[in-house]
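The complex is shown incomplete by one protein chain, all other protein chains being positioned as in the whole.
Right after this comes subunit A.
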């Protein structure tokens, strides 16, 4: 305390300063001030009423904390009232909504109209039930895990073999289960989609009935008027010989929003941390909506085009849902100018490239781009991806290879080399190696491989929505790391009772508050008699 509190003299001088124009403040009920304040206690009259008035000064500040925090721009504001409230208000609320005030108010309707109103409310209550939501998430996790364990998209025969009725997996799991529940296409099965939809509805219900009211309560700043209520908080401390105004200044320096009303203080920080879970839920809903749009409104298709040939976009794309509607761009003709690969020195493929030209109905080139994996072409809502490849011809003595006479077998071994067989293996060559292969006295050189480019085309109206959801989810998850801390304090005679709570960083909060409370200056003895007298009077 001693080290952190080197400015007792300025503090004491505060209390001896004179009272400055109180009428100024009386005009406005509540004044929002800049953080520079002076606190003045006056003991002018015999009735010894204690006034706590704050006066804005533009002059120099004298409290130690202010000097310390001078460089920092304190963002907080203090709200003051000019009236002098009782030191301890006998409020019967027992905490006045600080600790227990976060209950959702439930209004009950009356009459037939009420019944109508009550039914959805009951449904909402059921849906926003937390254990239900947890159950849904768990079920979805289990279904997804099952989806990775059971091979997806195979023919029914496959499942007859894999999950036979004679020897059921785990004693009951047979192909009947797989096929009736649609687990052979898990991620589009009604069970899974239904579960997701249920979770979505739960999300909405929870956001509406629980989160928003909670946040509304949290936003309201409320004072606690009894020391008991403050002591009931997760963290509480008692500062003898301190003033709540000093505490307010210190809290402001630490980035808190501070509100003062008579002897009561309320401060909070990190309100975004309280709101962000709502944002997370909304972002999830946005992603779900986008995914639904993707599933119902997109077109997809893939095509393998040899170098030099054309195709029309609309012929390749097939609709995936009932909302899929073709656009103008579907008439675009795509010409594959060139397909080629890059190689590493070791012969491995580095990258695939396809040079594409797009022509509109009039035969005019509207776009030209060389696409590769990770670098698709986008035109009029259509995206063209490089996904596959094949070899359509080998330049060189290919005709000979294929001819019956020689009965050679060309095997495409992998994209970077070719095996040539005639009975036994004759050789393996890479297309760029230019090394000859000897077949029955004939020398063959593969000069180039003419490839077919495997392209995948899609239109997906859901992508912008999903991306918006992604952005929102990232942001709100980051904000969720903030913790919403609230501090209440009450001047109780010369002592200040401080209590606080936070919703996430409980350990750090305690540490931080202890540090801050150590900075609160102790009021020196000389000014004490007056003070204590005031309090008792």
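Please note the rule applied: a contact is a pair of C-beta atoms (placed from the backbone, for glycine too) under 8 Å apart; a residue touches a chain by one contact, two chains touch by 3 or more; residues count from 1.
Operating definition for what follows: contacts and distances are computed from a predicted model.
Name of the non-displayed chain as stated in its UniProt record, restricted to "Centromere protein L", "ESCRT-II complex subunit VPS25", "Alpha-1,3-glucosyltransferase" or "Cytochrome c biogenesis protein CcsA": "Cytochrome c biogenesis protein CcsA".
Note on the undisplayed chain: of the listed residues A:158, A:177, A:208 or A:470, the one touching it is A:470.
Residue in contact with the omitted chain (choice from A:140, A:204, A:289 or A:367): A:140.
Interface residues of subunit A with the unshown chain, by the touch rule above, are 130-131, 133-134, 137-138, 140-141, 144-145, 147-148, 152, 186-187, 291, 344, 346, 348-352, 372-376, 383, 385, 387-389, 414-415, 456, 458, 460, 463, 466-467, 470, 473-474, 477-478, 480-481, 504-508, 511.
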